[in-house]
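Yeah, one chain of the complex is gone here, protein chain that is, but the others are all in their spots.
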Amino acid sequence: MTTLEKLEAVFFKLKEDPSFWQEYTRIMSTYSCRPTPLTFSQNLTKHFGGAKIYIKREDLNHTGAHKANNVMGQGLLVKRMGKPRVIAETGAGQHGVATATMAAKFGFECTIYMGEVDMERQSPNVFWMQQLGAEVVPVKDGTRTLKDAINESLRDWVTNMDTTHYVLGTACGPHPFPTMVAYFQSIIGQEAREQILKAENKLPDVICACVGGGSNALGIFQGFLEDEAVELVGVEAGGEGIKTGRHAARLTGDLGRPGVAQGYKTYFLQNEEGQMVETHSVAAGLDYIGVSPILADLYEKKRVKFTYATDEEVVEAMKLAMKKEGVIPALESAHAFVEAFKRAPEMSRDQIIIINQSGRGDKDIFTVADALKDKMWQEFIKHKAAIYESY
Amino acid sequence: MTTLEKLEAVFFKLKEDPSFWQEYTRIMSTYSCRPTPLTFSQNLTKHFGGAKIYIKREDLNHTGAHKANNVMGQGLLVKRMGKPRVIAETGAGQHGVATATMAAKFGFECTIYMGEVDMERQSPNVFWMQQLGAEVVPVKDGTRTLKDAINESLRDWVTNMDTTHYVLGTACGPHPFPTMVAYFQSIIGQEAREQILKAENKLPDVICACVGGGSNALGIFQGFLEDEAVELVGVEAGGEGIKTGRHAARLTGDLGRPGVAQGYKTYFLQNEEGQMVETHSVAAGLDYIGVSPILADLYEKKRVKFTYATDEEVVEAMKLAMKKEGVIPALESAHAFVEAFKRAPEMSRDQIIIINQSGRGDKDIFTVADALKDKMWQEFIKHKAAIYESY
Amino acid sequence: MNLTEYLTQLKQKKKIGLMTHLVCGYPSLEVNYRTVSTMVEAGVDLMELQIPFSEPIADGPTMVKANQTALNQGTTVKDCLNLMREVTQKYTIPFLFMTYYNIPLQQGLLNFCQQTKEAGGSGLIVPDLPPEEAKEFIAACKEYRISPILLMSPTSSDRRLEMISRMADGFIYCVARKGVTGPKTDFSAAVRIFLRRCREKTSLPLALGFGVTSKADVDFLAGEADVAVIGSFMIKLLEKEGIEGVRSFLRTLI
Partner (left out) sequence: MNLTEYLTQLKQKKKIGLMTHLVCGYPSLEVNYRTVSTMVEAGVDLMELQIPFSEPIADGPTMVKANQTALNQGTTVKDCLNLMREVTQKYTIPFLFMTYYNIPLQQGLLNFCQQTKEAGGSGLIVPDLPPEEAKEFIAACKEYRISPILLMSPTSSDRRLEMISRMADGFIYCVARKGVTGPKTDFSAAVRIFLRRCREKTSLPLALGFGVTSKADVDFLAGEADVAVIGSFMIKLLEKEGIEGVRSFLRTLI
């Protein structure tokens, strides 16, 4: 694993170099639109009649999610390392599209591993990755979803380490990935802290973020770790309910246990024997067995609280956010909205909640329309299919 | 038409009030992500080996296009006028989604008129408009496309003027709409001018923008009207070629003639008798009979040059932009890319082109996939349809 | 005899005159001829023939469909002029053209007025032409001695009504309410007040249209306006009950 050592060396050197962070923020502000806004949601605030609700708008990033922060940061590293090729795993396709985009921007070759099941579910993203010049390789092992795509990426990487960098998509995996991904995502929290102080002249009371691998949550939380009065809440995928077994709650409700897989140690959803179990969430990006070891540590230290939101709650929260604020949170991000909506009415009007809207939901139209069982959409798709049938 | 007079009065009063522009830019920077970046495209520049290519990133706006600038501005006006309801026409659905979003944000009732043909073609946007709380009314008259949706909106408006504001989507229609829409869009050019001066310490040589109704083009051009050395180029929809009759080139090639329709006077694509003809473009947002009277004026004054790009060129330019820069221009915006790509290699390396990327193309997946005749996409849709069939 | 004189004389014979409407080419030119004959025989006092336009923004669904169908069937301005010529040769009541501004504009204003005059038309109604922009158009009408019929509406300011009054000729077309042609109007005090406002501003005869659909509506207007205009309702009737339906409805009115 000397690639990891090399990566670690390069990363820690650059981390100490202030000009690197400057280069990073420069590209994020000229290629993506950082700083992303912090939107005050007057309507949602009024609707719940309690805490002021602010939304950190990672959905406005280029490619539509906080994933851009991570991939662009790693892209700069790859440039320094002089490697011509990047690979990445992807679940819903969001990180795949972001990586393919970064590769196009920097001129790298790009291979994306994606579970066969996910490829079928998320064809729009497969289409865009290909258009962006990436090769998308279907992963046919295991559950044929995100975790298997990670395995396959790790295999490619150990085989092609000399030429290839593995752009891991979240704050998981072998060291230094958790630290590195969290570092690039910390731009969210840095900005949010400045923005809320400017807007309200005080810190927020609560910050809600959804937790898949943990990168967007760590991203915003890192701005406030030292501010002990700020309650940090990670929201996991409750799926069909954490009692049904069909969920991805690793830290909430003592359902995950410490283990080692995919090159790192954290809380995993596994059976008695240590085999990983199938997870479930309406939000593909949260549908994963592990969680960032850094978050696991903050969990153990009780600095971050964890809870979950069910698929059903998520769809409702998403609907409300659309109608009341005109934002379309990704299904992942909608988990954070659920928790904020539960807390807001219990809080007083001079208190503040920040929701991290990690991504935009219009990428999820197939999933959202399915979750809403939208008839018009189904008719549209049937109609389209009939046209294609007739070719 | 006293509503128009009232609107004019309110608008011109606010236009004189510097605090209004401040309020406008504040909301654009907290709800959308203005200033949108000006991205230097190193790869495209290298690829063509000529002028430096910069891209103004209106695609990063909330809801994915420059339409946000207009709707948010008009939304502020509506708040001042105290009307509870907004209506809008939409072609591809982009302006409909933007208006529905603005209505959700400001708490207005919202009705969107959309041609029946467009509703069928652009179901994803219909879905989102509805989710955002808007009523989408199919327009079954005429060609059942954008121009008919404008007619129907005008009809609703004259009927409900007391309670309703018509959020026209482009710099067309009766006075003061062209002026007003152009005013809100001028934020693009203001920013672009500052940004290019900061980046290059000089003005660009050429600016390319696509022209549907003309709002994004006017938006960026207005920042440079006085800078006579800056060549301003509007790119119309050449469709299947301007000789085929299947296009929407009103100013290029003497194909449109001055006329009056939909409450304003400009160059229209019409037959000998003055009946409007059917237009065509792969980009729904350019598929329109008229063009901003302000642009028509700049055309007559020869301050802005006009040209066109064909559907075929547009698809190629879009592909190149994706592969070389990792941006996904809307099919509309890709028209501007075509022209820039034609000019760049003919220019010298110290010259500069700015392309206005008016919107993002991932909203267009059905159209783009169709234009590319993508097999995988067709299989995916058939597969989805089969699932829906089985319900 | 010009339109104003005609209507002034009419006023002495009838409590209120009646103007009906058709869209040239809808459902066909052939039916247009028969409709005109039925209407004239039933005692209609004047008629507007609409030249179809692709963007009829002042019209409601019935009219929009009629315009579109007529165009789809290939109806041209020449067809409309021919229709005008034939009906004015055959009948003595005045006929006017109603259309949108782009039609005369593309024909050339003077040319179009000349042709209208030669075809026997008495006036021109152009709902999408605001008075501020109407100078050239009015001059062309005057040149060929046809009446430019201008519209007054309840939302017009007094100043605007006065301007319209100064520019108009023949009669004034009073629009009963906001909105487009078609939907029923609630004939109540508001309409009366509006008509009196118009009356104060002009000495020209007042025709009132938009949403007139019954004998009761016409009776309401008698004494308040000089002419009641029945437009969309006529077309709906024709679609539903054919020419016979039109005939029997007009019998109840006159």
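Going in written order, the chains are labelled A, B and C, and every chain counts its residues from 1.
By our rule, a residue touches a chain if its C-beta (ideal position, glycine included) is under 8 Å from a C-beta of that chain, and two chains touch if they have at least 3 such contacts.
As the structure is a computational prediction, the values presented were derived from the model and not from experiment.
Participant: Quick one: which shown chains sit in contact with the chain that's not drawn?
Facilitator: A
Participant: With the full complex in mind, choose from A:N61, A:Q122, A:N151 or A:S292 the residue touching the hidden chain.
Facilitator: Going through A:N61, A:Q122, A:N151 or A:S292 one by one, A:N151 is the residue touching the chain not shown.
Participant: Of A:S215, A:Q262, A:T310 or A:S333, which sits in contact with the chain we cannot see?
Facilitator: Going through A:S215, A:Q262, A:T310 or A:S333 one by one, A:Q262 is the residue touching the chain not shown.
Participant: Sort through A:V10, A:V137 or A:M161 and give me the one touching the missing partner chain.
Facilitator: Answering carefully, the residue with contact to the hidden chain is A:M161.
Participant: Going by the touch rule given at the top, which residues of chain A touch the chain that is not shown?
Facilitator: These residues touch the chain not displayed: 1-3, 5, 141-142, 147, 151, 154-155, 158-162, 257, 259-263, 268, 270, 272-276.
Methods note: only the chains that are shown with their structure count from here on.
Participant: Measuring centre to centre, with centres taken as mean CA positions, what chain is farthest from chain A?
Facilitator: If we average the C-alpha coordinates per chain, C ends up farthest from chain A.
Participant: Cα centroid separation between chain A and chain C, in whole Å?
Facilitator: Each chain reduced to its C-alpha mean, chain A and chain C end up 64 Å apart.
Participant: Where the CA atoms of chain A average out and where those of chain B average out, how many Å apart are those spots?
Facilitator: 31
Participant: Could you please state the distance in Å, as a whole number, between where the Cα atoms of chain B are centred and where those of chain C are centred?
Facilitator: The mean C-alpha positions of chain B and chain C differ by 38 Å.
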